[in-house]
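The structure appears right after this line, and notes come after that.
Every protein chain of the complex appears in place save one, which is left out.
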Amino acid sequence: MYELKVGVIGTGAIGRTHIQRLTNQVTGARVTAVSDINQEIAQKIASEYDAKYYEQGEDLIEDPDVEAVVICSWDPTHEKYVLAAIRAGKFVFCEKPLAETAEGCRHIVDAEIASGKHLVQVGFMRRFDMGYRSMKAQLSSGKFGAPLMAHCVHRNATANAQYETKVNVTGTAIHEIDIMRWLMDDDIVAAKIVQPRVSKYVAQGQKDPQIIVLQTASGAIIDVETFMHCQYGYDIQCEIVGEEGTLRLADPTQLSIRRGGKCSFDILQDWRYRFADAYHVEFQSWVDHTKKGIVDGPNAWDGYAAIAVSDACLKSRDTGKWEPVIMDTIPEFYQK
Amino acid sequence: MYELKVGVIGTGAIGRTHIQRLTNQVTGARVTAVSDINQEIAQKIASEYDAKYYEQGEDLIEDPDVEAVVICSWDPTHEKYVLAAIRAGKFVFCEKPLAETAEGCRHIVDAEIASGKHLVQVGFMRRFDMGYRSMKAQLSSGKFGAPLMAHCVHRNATANAQYETKVNVTGTAIHEIDIMRWLMDDDIVAAKIVQPRVSKYVAQGQKDPQIIVLQTASGAIIDVETFMHCQYGYDIQCEIVGEEGTLRLADPTQLSIRRGGKCSFDILQDWRYRFADAYHVEFQSWVDHTKKGIVDGPNAWDGYAAIAVSDACLKSRDTGKWEPVIMDTIPEFYQK
Amino acid sequence: MYELKVGVIGTGAIGRTHIQRLTNQVTGARVTAVSDINQEIAQKIASEYDAKYYEQGEDLIEDPDVEAVVICSWDPTHEKYVLAAIRAGKFVFCEKPLAETAEGCRHIVDAEIASGKHLVQVGFMRRFDMGYRSMKAQLSSGKFGAPLMAHCVHRNATANAQYETKVNVTGTAIHEIDIMRWLMDDDIVAAKIVQPRVSKYVAQGQKDPQIIVLQTASGAIIDVETFMHCQYGYDIQCEIVGEEGTLRLADPTQLSIRRGGKCSFDILQDWRYRFADAYHVEFQSWVDHTKKGIVDGPNAWDGYAAIAVSDACLKSRDTGKWEPVIMDTIPEFYQK
Partner (left out) sequence: MYELKVGVIGTGAIGRTHIQRLTNQVTGARVTAVSDINQEIAQKIASEYDAKYYEQGEDLIEDPDVEAVVICSWDPTHEKYVLAAIRAGKFVFCEKPLAETAEGCRHIVDAEIASGKHLVQVGFMRRFDMGYRSMKAQLSSGKFGAPLMAHCVHRNATANAQYETKVNVTGTAIHEIDIMRWLMDDDIVAAKIVQPRVSKYVAQGQKDPQIIVLQTASGAIIDVETFMHCQYGYDIQCEIVGEEGTLRLADPTQLSIRRGGKCSFDILQDWRYRFADAYHVEFQSWVDHTKKGIVDGPNAWDGYAAIAVSDACLKSRDTGKWEPVIMDTIPEFYQK
């Protein structure tokens, strides 16, 4: 089978996972080049996977042996690498965020439109999770009427030392922002944060949990509990309430245990396990569609919209009010 | 066994249920008198249960053959009958609302304090539901840390023709208002309504569903989805999120069915079935404690607090903002 | 309300529970007399409940102040007391077993037929459990086709010191024997015990768990796992497999807990809690029907049939083979 030659920028934890995935689990792709500012690790990985090493991501992008690019470097570098890939006319998969600001995303959107070709996919892997996909299929059947509300929960057992208040939006609820836009096929037009009592497990000065409330263009209300220090595990919940019924993600579990006076199942402790299948499907789909010259997943406009909503959330933290999502009209280029 | 002689004011649907319950299910009580403005039905019931009939509730209250009073008449009459019972020095169980306004409730509170004796119980039956009671026991154990958030859902299949927008607060969320005060042992200090897109099943000009957000004195945030036209059934959900874990009401179900490609359980269609046991426990407890001269359930202050919170919710509907709960300091008489 | 005057023979643990139940939870009944060989306890209870004390059960039965009799004395005495009650023409509720042998049960059946009146009810409380009742209602709807199989589980955390191998049949599976005859509306015609490896928690020489396999007249096969030392709790499971779908009892639970890496619910530790509601409904129904002069619950023939099946099980333990249930044809008196 023809193997797509992929260059990966960023060989940190996620980068290495993606390199491993593209090599051993996804079919039809081969990692031909890697790049990272941490030269030592990147070179080791390059030799391990029989790939070239580039100090500069831009050089990797220009290598004729790289047909498509995966970006999982430090967030502030996403924008420049995606722009470089567009300039080189190469398909590019960029981990979220597409850029750190809405303006940055807008630059990418403009560059892609100018290039005349869809090239950019953003790493919102939940769109490839079977649960959410079943949910979308059910919603599309019309049997549930219009979606009126959604209740989401996004909990982590514990956050790392770098935890900051804004992470509940920028690193966490951003997944719900994207998946809700996609599930409801609706734009988010306003956002508000409601701040509950802070858990004793949160570092002084930081705020967790947070409840993020979103309003869509059609008037649906989405509430998202984000709780980065819930202690008990990694737990993603989602219920969509339609006019004629509700849809809820089932808990991921293989085994029901009766022992010591309890009937229980184990809760996953880590997002890696929760969406392992989704990552796999996402990359396989990206490789397959890239070979066909198509972008089929979340695109640059989705990346831009997510940041625009995220900005409104962050502003609401400061103002304590509903904040409108400030966002351009969708260009014809991205309309379905 | 000695039988408490109970007079029931109001022989509508709920009144008849309570008369039947006191007679046939609760032990140690007997309905000795009934009263209702609908003379025909009330007399029929009086004769059926071998009880006296009174045209005026006040006369029933003064009958020496009535030791304790149950009020389930038209809402606007609650206040005067409760006051009359306090004047008569008789124990009184009043269906919610205790009075239609916070001022009305305050009159009752003042009268009870002046009487020097606890006499009033309000019909918040959920405090007697085994699920909520288990939840409270677990919370009290300390194993879940402080409660930070609660997510509640209160759905009815369909509302009757009299449905009005305010019912989501006054007839519906009022149950969550009381049970949350009790579960969290905390006062609600502010309220806000978020209005989602309205279901197509709702009459022109009315608003349903509604999301009611409450803040407690300790900073916990409670969100309550109220949806009176959800089509599929009567559905009460509640999850409390503590610093170290969460507690969620289980769905009430007896049977799991596999048939026609689905594994399912039936959802109750009516609140009567959902809280049938709670009503039973509530009245048995009221009879038992009344005989001992004690008020053990939700008291006049709880009735007052519920209306005060309800008022803040209704005001938030008009202003679109967080509204503080306007409420007096708890008198020593009601402190635990 | 008119109160049925009940005499209770046997004031051990179960007897006291029934006396308390008849007095405080069931309406329309009063315990007027008690009897027990343990004179001290019985007299204490008599004085506590303001009832007469009789040394001899037969004397209690003949007391004109006793309208109906509850028998929860030592198993070997059941037969003689039931026969005495029939002779006295009084309604009698007898805890299982109706008699210790099929012959003993047959004497009761014959005496009842000779008396010309239905008087005897046997304490198979599961027929009053809402789960089993829902199951029967669903089966009767015809939507599940003919029942072909049933899988039952009956587990106790631990057995007491008197535990003997035969208890898995006589004290345990006997409940499944009765409930299955009732649910399937079918007689059990053959039985076989399959002996698994014995748990290390079982006393030397005794056998637990045991799998009891039953065949009905229509050919349905019922397997019952009985496990008296399962360590983790009291657990009753039942699935009926019909031609077009299956019905399974839901686990009894009020609360779902997420904590410490697990999502769990508590398993009951004791049969008293599992069937508390069923006991209540059973006795209320017995009192109500006795007042109307009707036996509506499991009758003497059901008590006889259960022992006949139990005998076949015990015989199969010895022979290692399928053993036919040796049982007379149902007399017209008991046909529906």
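Labels for the chains are A, B and C, by order of writing; each one numbers its residues from 1.
Just so we're on the same page, contacts are C-beta pairs under 8 Å (C-beta built on N, C-alpha and C of every residue); 3 or more make two chains touch, one makes a residue touch a chain.
Since the structure is predicted, the reported quantities are computational estimates derived from the model, not experimental observations.
Chemist: Among C:Y163, C:F227 or C:W286, which residue is in contact with the omitted chain in the full complex?
Modeler: From the options C:Y163, C:F227 or C:W286, the contact with the absent chain belongs to C:F227.
Chemist: Among C:E243, C:D318 or C:E332, single out the residue that touches the unshown chain.
Modeler: Residue touching the chain left out of view: C:E243.
Chemist: Out of A:I37, A:I113, A:I257 or A:I330, which residue would touch the omitted chain in the full complex?
Modeler: A:I257
Chemist: From the list C:R197, C:K292 or C:K336, which touches the chain that is not on show?
Modeler: C:R197
Chemist: Counting contacts across the full complex, list the positions on chain B that touch the omitted chain.
Modeler: Residue positions of chain B that touch the missing chain: 231-233, 235, 251, 253, 258-267, 269.
Chemist: In the complete complex, the non-displayed chain touches which residues of chain C?
Modeler: Those residues of chain C that touch the unshown chain are 145-146, 148-149, 151, 153, 194-201, 209, 211, 213, 218-221, 223, 225, 227, 230-232, 241, 243-246.
Chemist: What residues on chain A make contact with the chain left out of this view?
Modeler: Interface with the chain not displayed, on the chain A side: 1, 23-28, 30, 130-131, 134-135, 138, 143-144, 244-250, 253-260, 265, 277.
The working rule: only the chains that are shown with their structure count from here on.
Chemist: Assign the assembly's chain-to-chain touch graph to one of these shapes: line, ring, star, complete, other.
Modeler: The chain contacts form a complete graph, every chain touching every other.
Chemist: By CA centroid distance, what chain is farthest from chain B?
Modeler: Comparing chain centres, A lies farthest from chain B.
Chemist: Chain A to chain C: how many Å between their CA centres?
Modeler: 58
Chemist: Once you find the CA centre of chain A and the CA centre of chain B, what distance in Å lies between them?
Modeler: 44
Chemist: Rounded to a whole Å, what is the gap between the Cα centroids of chain B and chain C?
Modeler: 38
Chemist: Which residues belonging to chain C are in contact with no fewer than two other chains?
Modeler: 253, 258-260, 265
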